[in-house]
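On to subunit A.
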Amino acid sequence: MLLSVDSLQVRYGKAPAIHELSLCVSAGEIVCLVGPNGAGKSTCMLAIAGVVEPAHGDIQFEGRSIRGLPPETIARAGISLVPEGRRIFGRLTVRENLVVASGAQGGVGQAKAQFDRVLALFPVLQERYNGYAGQLSGGEQQQLAIARALICKPKLLLVDEPSLGLAPLFADRVFQTLRSLREDGTTLLVVEQSARRALALADRTYLLRSGRLILDGPSNVLAADPEFEHAYFGGARRP
Partner candidate 1 sequence: MSELNTEAISVQFQGLRALDSVDLSLKEGEILGLLGPNGAGKTTLVNVISGFQRPTEGTVRVDGKSVGGLTPDALARCGVARTFQSVRLFRRLSVLENVEISALCHAKSRNEARSTARRALEFVGLGPVARRLAGELPYADERRVGIARALALRPRFLLLDEPAAGMTDSECRDLVEIVRQLPQSFGCAVLLIEHNIGLVMEVCNRLHVLNGGRTLADGPVETVRNNPDVIAAYLGGA
Partner candidate 2 sequence: ADDEVLIGAPTSFSGWMAAFDTSPTRAAEIAVDDINAKGGLLGKKVRLVHIDTKTDPAETSKAAQALVRQGAKMIMTACDFDSGAPAALVAQAASVIAISSCGADMKYGNMTIGNDVFTMATDAEATGRTIADWGAKKKGWKTAYVLTDTFIEYDKSLCRGFLSRWKELNGDQSIVLEDSFKNADVSVASQISRYKDLGKPADAMIICSVPPGLASAIRQFRSAGVEIPILEGTGGDGSAWHSAVPGLSNFYYLNYSADAGVTEPRPDAEAFFKAYEKKYNERPGSGQGITGYSVVQAWAKAVERAGSFDTDKVRGEMEKFTDEPLLAGLTTFTPKLHTNVNRPMLIISVMDSKPVPLGYYDIRKGDFVTWW
């Protein structure tokens, strides 16, 4: 098991955003987290990356607990997150954004192959290589955010809504890339809003709601499961 999350609980102030969540990802898998708005998906990703401190529970990566470790240590251990809202460095150029990410790899020299690859993947980044990242359009920034995480060449890549703001053509390309990453041995945990895309991408899918795990299972099974349909789409949007 590459990553296992065990009865995780996270709170913002007093209100718990995640209650008792357990999930696991084995090496080479693509796992999706789906769920309605406010389900706690992003929170879960942040907890794994070490950015929010869990109130309870444990997170293990490659058999060692990473709970409470600082984010940079977790990143250097091989977990990389494309966070919600992109969080690119707007006052740095595109190149510099990528250089920052190369640190965990030991520098630009070591990450040369990654640079070539992401620039081929996202030609617009090549075009705007020395422009400030803050001036890119929304979708271009999203591409940069993904590219930046790829530079790190993580063992486990966490992606929070990869297709956010991407034009359909690019969204398809990104999903293809994610699939191809698996071929290279990267494991993925992806939050995706579109159930169709999620089920098509993932080997296994977890369905969250209000901070709790509702359903999980292999994607093809879930796809056919009326309960999934009901749990995900059914019920009012808000109580």
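Operating definition for what follows: a contact is a pair of C-beta atoms (placed from the backbone, for glycine too) under 8 Å apart; a residue touches a chain by one contact, two chains touch by 3 or more; residues count from 1.
These made the cut because all candidates are chains of the complex that A comes from, given by their letters.
Just so it is clear, the model here is predicted, and its values are computed rather than measured.
S.K.: Please find, within this complex, the candidate from 1 or 2 that touches subunit A.
M.R.: In this complex, the candidate that touches subunit A is number 1.
S.K.: Please name which positions on subunit A make contact with candidate 1 in the complex.
M.R.: It comes out as residues 12, 34-38, 42, 84-85, 124, 135-140, 142-143, 161, 164-172, 193-196, 232-233, 237-239.
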